[in-house]
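One structure is given below, encoded as structure tokens.
Of the protein chains in this complex, one is absent; all others appear in place.
Think of it as A and B in the order they're written, each chain with its own count starting at 1.
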Amino acid sequence: MQRSPLVFALQLLVTLLAAAFLVVPALTSILAGLTVNYFQGVRSGLTLDWVAQVWGLYAPTILRSIVLALGTLAVTLVIGVPAAWALARKPGRMSRLVEEVVTLPVAIPGLALALALILAYGGIREFRASILFILVGHVLYTLPFMLRSVMAVLAAVDVRTLEEGAASLGASPWQRFIQVVVPNARPGILAGALMVVTLSIGEFNLTWMLHTPLTQTLPVGLADSYASMRLEIASAYTLVFFIMIVPLLIAIQMMGGERAAKTRK
Amino acid sequence: MSNNHTPGAAITLVGCAKTFADGTRALEPLDLAIAPGETLVLLGPSGCGKTTTLRIIAGLESPDAGGKVLFDGADVTRLPIEKRNVGMVFQSYALFPNMSVVENVAYGLRVRGVAKAERLARAGEVLEMMRIDALADRRIDQLSGGQRQRVALARALAVRPRVILLDEPLTALDAALREHLRAEIDGLLRRLAITAIYVTHDQAEALALGDRIVVMRHGAIAQIGTPREIYFRPADDFVAGFVGVTNRLEGAVRGGRFETAAGALAVEAADRAAATLAFRPETAQLCVAAGSGLRFRVDQVHFQGARQRVLLSAADGSRIVLEAAAEVVLSAGDEVGIALDPSRIALV
Partner (left out) sequence: MTGPSAPPDRSLINTTHSQPFLPPAEAKAMPSADRLARLFLLPLGLFVLAFFLLPMVRLVAVAGAGPNGAWEYLALITNARHFGTLIATLVLSAATTAVTLAIGVVVALFLGRNRFPGQSALVAMLTLPLAFPGVVVGFMVILLAGRQGLIGGLTQQMGMGRLVFAYSMAGLLAGYVYFSLPRVLVTLLAAVEKLDPALEEAARSLGASRAQVLRDVILPGIAPSLMASGAIAFATAMGAFGTAFTLATRIDVLAMTIYTEFTLNANFASAAALSIALGLITWGVLAATRNLSGDRVAAAG
């Protein structure tokens, strides 16, 4: 196709600027976390001291975030996968309504959700002070992603017909779910799981409101370091976060990350 | 009707080759002359270069350096498609989903700055000519495949193009509708006397529609000719095989006789150690084995109503297909002979 070189050049320029806008600060932060003195630049030498200091200061938040992400994943799998099948097998007004309500927490700012949870359950001190309180928030927020991801795959592979096939061979509903539905929903479950873990590890809006000094997570620690620590430590901490989250993001991208839309800050 | 007065353009391609950015050679240097008002069909398997040729004529691709495209003798090689005044019908129809039927048809006039009243009137005329004026205000997604096809054609014709380019316009339709629309397009192109270039991989379409057919293979022309020439005098094995079913018998020519495992047949040809006899299924006649030079055994019989298709094999196992009247009762294992019309066989 013949095209105008001027239009092409302008589009290329905008594209490169956009890429630079997104990538350069991230690279700067990685570099700053490894530089002896950011203000003097790389000439001051490279070091892992800052990363070590971050580990000393914030190791519990990092481990807590991993535990929390895995816990969130477990709950969303147990609640979400069976429910996705139940909703997908009878697409009608009722299942649309249920899906709508369950998806609402994505459309409402995390701040509002967190306030609602605190006002409702903040009085139960044991619960309020435990990591479970944050877990509930994370499940609320990530569950729609698991549901949608699994439901999309179930619709795409026409699991209804597969199930009828299994039923005609004498499989019970439970056997059909375990032996036919779950294996065929695997791409959706995997994509949903990646999304859930990624979102849980990075979740800040809810978590900032729900955490206590004893239940700080990685993003909470990050906010703390951005406010009170020197730039190198904040950068090194961000670097640790990148190391955890970038492989997940790449995996999501490789699985066709279009379905990852609709996240909230 | 005012659309009838568009004079068809003469189109000439000179040395048009196409190499894509990744190095793929889609088209060898190609020369082609298309007469005004002619319907030319580009026929071939996928990847043969027929669509690339069409897109070069349209102005959607430019030929490699040295290639030239002429419309009525004027060089249009550097002219982008929007300046060439061509009408194009796409395989997917490419109807604009955000516009109604009449808006689609009037779009070419709209971008030419034709006043609204006039362009609606002219679009209405074309819709009437295509007998789809009742659909004018429909949305595209409310149309059937056949209706979409007509709208696409109407849209291309509404700008009174100098040439109409059709890229597999019937491929997306089912067989019955395809045949019906093929007849309709044929009538329309003849009535309008517009130059038309029609790309297809369907030999039946090509034979029915074309004034001339260009059979293409591997980015080059295998044969140019009228449908009759292509069908009965194919230039080579590829053309013979691609256009219709062809039977082939291997053998040798000795003393004016073609000798093969099935027997011998008198031919007018010089002696040759290796020769192939090619003929169409419907040009052979079944006859009793005793009175024939070529003898076969019946393998299968496919009854098709008015005719039946008979699969035969010779003593050496080589197979042929022929068509026979349905009244002849045959069964597997029967010995039969065949008679060939010498004017409708080819010896290559």
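As a convention for this text, a contact is a pair of C-beta atoms (placed from the backbone, for glycine too) under 8 Å apart; a residue touches a chain by one contact, two chains touch by 3 or more.
Quick caveat, the model's predicted, so the values are computed rather than measured.
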Among the displayed chains, the hidden one touches A, B
Can you say which of A:36, A:79 or A:162 touches the chain missing from this structure? A:79
For subunit B, residues touching the missing partner are 21, 58, 60, 80-83, 85-88, 90-92, 94-99, 107-108, 111-112, 139-141, 155-156, 159, 165
Where the unshown chain meets subunit A, residue by residue: 4, 7-8, 10-12, 14-15, 18-19, 21-26, 28-29, 32, 38-39, 78-80, 82-83, 85-87, 89-90, 98, 101-102, 104-105, 107-113, 115-117, 119-121, 136, 139-140, 143, 163, 167-168, 170, 172-174, 176-177, 195, 198-199, 202-205, 208-209, 219, 222-223, 226-227, 231, 234-235, 238, 241, 245-246, 248-250, 252-253, 257-258, 260-265
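We take it that only the chains that are shown with their structure count from here on.
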Between subunit A and subunit B, centroid-to-centroid distance (C-alpha), Å: 55
